[in-house]
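Apart from one protein chain that is not included, each protein chain of the complex appears where it belongs.
Should a chain be cited, it is by its letter among A and B, assigned in written order, with residues numbered from 1 in that chain.
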Amino acid sequence: MRTILFILQKEFIQIFRNKTMLPLIFALPVVQLVVLVNAATFELKNVDIAIVDYDNTSTSRQLISHFDASPFFNVAMVPSTDHGMTALLDNSADVILTIPADFDRELRRENAGSVQFLVNAIDGMAAGLINVYASSIVQGFHQEIITGWFDIASGGSGLPVQITHRFWYNPNLIYSIYMLPGILVILVTVIGMFLTAINIVREKEMGTIEQINVTPVKKYQFIAGKLFPFMVIALFEFAFGLLIGRLFFNLPILGSLWLLFLVAFVFLLVALGLGLFLSVISSTQQQVMFTIFFFLLMFILMSGIFTPVESMPQWAQNINIINPFVYFMKANRMILLKGSGFMDVLNDLAALSVYAFIALGFAVWRYRKTV
Amino acid sequence: MNRFTGFVKKEFLHIIRDKRTMLILFGIPIVQILLFGYVLTNEIKDANIAILDHSKDETTARITNKLLSSGYFRLQSTIESEQEIEDLLRSGKARLVIIFESNFKKSMIRDGTARMQIIADASDPNTANMLVSYANAIVADFSRGLMVGQALPIKVDQQVRMLYNEELKGVFMFVPGTMALILMLLSAMMTSISIAREKEQGTMEILLVSPLRPVQIVLGKVTPYIGMAFINALVIIALGVLVFGMPVRGSLILLMAESFLFICMALSLGIFISTMANSQQVAMFISVFALLLPTMLLSGFIFPVENMHWILQGISHIIPAKYYIIIVKNIMIKGAGFLFVWKETLVLVGMMALLLLASVKKFKTRLE
Partner (left out) sequence: MNTQTDNKPIIAVRNLVKKFGSFTANDHLTFDVHKGEIFGFLGANGAGKTTAIRILCGLSAPTSGELTVAGFDVYKNADQIKKNIGYMSQKFSLYDDMTVWENIRFYAGIYRMRRKDIREKTADLLKKLDLEPVRDKLIAGLSVGWKQKLAFSIAIFHSPAIVFLDEPTGGVDPVTRRQFWEMIYEAASNGITVFVTTHYMDEAEYCDRVCIMTEGKIIAMNTPSKLKEEYDTDSMDEVFRKLARNVET
């Protein structure tokens, strides 16, 4: 135990003496959290719509006014569809609405009119939403002319099944509350894992590790001495991130903080253990950085941070069984946002514990004092 | 010049000797593209739902059937009481609970309407919203099928054309995004780390006293990486086109040239970072940590920039990946020519010039 204390003392001295790294370790994640949580949103507003009105009647203007009144759309009138296409090309418009020349006449004479939407569908998801919004506005216009022209009382659609819905846990569908725990997980892991991994390889490159290898320090003492400081830093940042979430983003913390930190601790054992393992099998900092970068990027994207895990193909879900991020991403959000308890996250906790054993076991096993 | 090529050759050998790093450098873009292509779709399918059917009649069975055969939902469990809802949602076993009121079919016949309710776990608001709208649409469709023959007096038809991407495929978003992300990060990371490495190990001073000029040293370190990043760009484009059917409607040569420009810009950023960093650790932290999330989130790669707060939109103007993504999309998907991308090109050239200028200045003052 005393030996570990001496190693810890040394590690903390080195960490806090490095004046270039300190702000990177502590300020960078905070700034990113505050700025980027708001960036992660699929919410759509300010859709630029270019409207071509070849009809130019009170009816067509009535339709346009519906778009004007909508908070989603910024209307710009263009003289022709070709102009609209140019606007689409240079990204000044997202969608073109063309009202044909005989729109009003056909409506009155044939009881049927038609308008055309050209949607920039490069972002398929946004295009789908734009389509939904636009068609609901046209429907509103439709309803209005029906009641206006035919004197039919407006009312419910009269469909035989009435469906209502309730959104639990996040009734206003605020996306930042969902993203914050996810982004926090990324930040904390990136910091913890890189720092731990680089640390050992750095001692290798500097040659100081040899000096330690000729001493009677035990393998587990050395690994523990390298693990603990970065665990403390990562947990501290996790706590700090939660505080920021609470203060600036109204992040609900419904579940038990003890449970949350227990899960975070076990997860970090896995993450830092992996970092240690990769560092003992690497000989240069460059190597270890690229290796970690590769796995991190893959694991994070597959963890369900942006897209739900269940929607992934089966083989990806199979890979995800060994992806520690999946468990923490899920448990973290559940505990924070839904107040899930110990039994709810037991499976995730158990899986993480197993991986913690494996990762640390491998790190201790592969760390050779003799080469 | 001879000396210089010798130096480049040495750097190149140095890089390709580390087999694992090489494997990773070329593996990253392939894995990323496959991930985005096959794994990270925004389409939702097989979401777990639970059904609480107080009525258990023929109509509720038909609605349930319709919901489950849509492919969006998978039945996790049928439950018997309201008490179970909370547990199902909190434990994450189900994303939606669908409740049919008792006497569902009877009320429909007697009153003309029957009621059902969806309770969604909105801790993931985006998915919850989508699932609820799918369920709504399926039920509304079913409803409409029940009331045939009641036509509206007037019709407004909407013809919608999804331009550039009729099937609303995700590939048009992720290929340009991945190109930007990978080229940016790898280039900045590789250069900044390899220069910082020389500094850390004290070999930079040896190089500086050698007859090579500082510019040649930096160029020599960077040249091999230009080649590698360019190969990566080609691999991503090839995968996008061959595997995911991404079109190249505009000029391929223009696309290559713009990619080359972007790579050079990213390498300049790497050089600039290395002038600030005196250890590999610092270089890595700045080039990965400070670039990864902003490049992913503020470039329009995953989340559309137009919808963000004006402050974030302001910040997005200094994210180089944003301009490159616009350029790539315009050329590949819209088939636009140089006339439609010259502004973005100019911005990238400007950024590159600025970074190089700042690096040279920093480098000089350090030497004096």
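One rule holds for everything that comes next: a residue touches a chain if its C-beta (ideal position, glycine included) is under 8 Å from a C-beta of that chain, and two chains touch if they have at least 3 such contacts.
Everything numeric here is computed off the predicted structure, so don't read it as measured data.
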item: In the full complex, displayed partners of the excluded chain; value: A
item: Touch with the omitted chain, as defined above, among A:Ser136, A:Thr215 or A:Asn318; value: A:Thr215
item: Touching residues on chain A - with respect to the absent chain; value: 2-3, 5-7, 9-10, 13-14, 17-18, 206-208, 210-218, 369-371
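As a working rule, only the chains that are shown with their structure count from here on.
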item: Separation of mean Cα positions, chain B and chain A [Å, integer]; value: 11
item: Of chain B, residues touching chain A in the complex; value: 18, 20-21, 24-25, 27-28, 31-32, 35-36, 38-48, 63, 89-92, 108, 112-129, 132-133, 135-136, 139-140, 142-144, 146-147, 152-170, 172-173, 185, 189, 193-194, 197, 200-201, 277-282, 284-286, 288-290, 292-294, 297-298, 302-304, 306-309, 312, 315, 326, 329-330, 333-334, 336, 340
item: Complex contacts: residues of chain A adjacent to chain B; value: 20-21, 24-25, 28-29, 32, 35-36, 38-48, 88-91, 94, 107, 111-128, 131-132, 134-135, 138, 141-142, 145-146, 149-150, 152, 158-171, 173-175, 177-178, 183, 186-187, 190-191, 194, 198, 202, 205, 282, 284-287, 289-291, 293-294, 297-298, 301-302, 306-308, 310-313, 316, 330, 333-334, 337-341, 343-344
